[in-house]
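Presenting chain A:
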Amino acid sequence: MQPIVTNALTKKFGDFTATNAITFEVKQGEIFGFLGANGAGKTTAMRMLCGLLRPTSGEARVAGYDVYTQADKVKRNIGYMSQRFSLYEDLKVKENIRFYGGIYGLGNEAIREKTRQLLQKLEMEAEADLLVSALPLGWKQKLAFSVAILHDPSIVFLDEPTGGVDPITRRQFWDLIYEAASRGVTVFVTTHYMDEAEYCDRVSIMVDGRIQALDTPRQLKAQFGADSMDDVFLKLARGK
Partner candidate 1 sequence: MRQFFVFARKEFYHIFRDKRTLLILFGMPVVQIILFGFAITNEIKNADIAVLDQSRDYYSTRLVQKLTAGGYFRIDRRLQSHRTIEDAFREGRIKMAVVIPPEFGQSFFHLKKAQVQLLADAGDPNTATTLINYASSIIGNYQQELNGQTQLPLTIDTTVTMQYNAALKSVFLFVPGVMTLILLLVSAMMTSITIAREKELGTMEILLVSPLPPPLIVLGKVVPYIVLSFINALMILALGVFLFGMPIRGSMVLLLMECVLFVLTSLSLGILISTVTDKQQTAMMASMMGLLMPTTLLSGFIFPIESMPLPLQWLSNLMPAKWFIIILKDIMLKGAGLEVIWLQTLVLCGMTLLFVAMSIRNFKTRLS
Partner candidate 2 sequence: MPAPIIVQDIHKKFGTVQALQNISFTVNEGELFGLIGPDGAGKSTLFRILTTLLLADKGQASVTGLDVVKDYKAIRRVVGYMPGRFSLYQDLTVAENLHFFATIFNTTVEANYELIEEIYVQIEPFKKRPAGKLSGGMKQKLALCCALVHKPAVLFLDEPTTGVDPVSRKEFWEMLQRLRKKGIAILVSTPYMDEAMLCDRVALIQNGELLNINPPQAIIRQFSKPLWAVRAKEMYRLIQDLRAFEDTDSCYAFGEHLHLTLKHGRERVDQLQAYLQPKQHEQFSMEPIEAGIEDCFMELMKSHR
């Protein structure tokens, strides 16, 4: 069973169709790029997959669970990180980790061990007792990502995780994503940086609620006769 399977997944708000019968599969350990212009329906689709929004019709199974009937199980088996909300600024680094560990029901011992590992991996041991608000943005985002996969979810959803970050930190962030994927975590990511789309194993591009293209970046470029994903995107989005 693939980690994410959808079949004609549709969401309507009134007479407006936000996502229109999207069908795709994401494989285990894959980095799946989910692209589209503002308002193309990305966020809606992502919310349905996370069990936050009930689809109007169609099917979707995430981590093997049905998003209609088993939304609570879906939520327990995924990690989620968005650009807007990641960490509590007025809590210390350690307290944030504790809090999220607690939400996902990790025991005290497990949280302590995970905290140690995580801080070590991010080389943030010295900052464990700092308030998150005192960290540079790039560190916050790396920390937020690590916290999102603290409970070892099989899938992690990242909603524009690297907005506004400097290019070096952005790449360090992607190192974390690669590392997670190499451990078998499925990564579902949206981004506005087209070069980041190239880091993905496969990419889908949404236009007006439909998935207009889905393939590896290399195949997509060949298919559209484009030099870069930027071109692919422009050709697709403007070609309507």
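Rule of thumb we're sticking to: contacts are C-beta pairs under 8 Å (C-beta built on N, C-alpha and C of every residue); 3 or more make two chains touch, one makes a residue touch a chain; residues count from 1.
As a selection rule, all candidates are chains of the complex that A comes from, given by their letters.
All values derive from a computational prediction rather than experimental measurement.
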item	value
Of 1 or 2, the one touching chain A somewhere in this complex	2
Interface residues, chain A side, partner candidate 2 - complex	36-40, 136-138, 160, 163-169, 171, 174-175, 178-179, 181-182, 192-195, 198-199, 217-218, 228-230, 233-234, 237-238
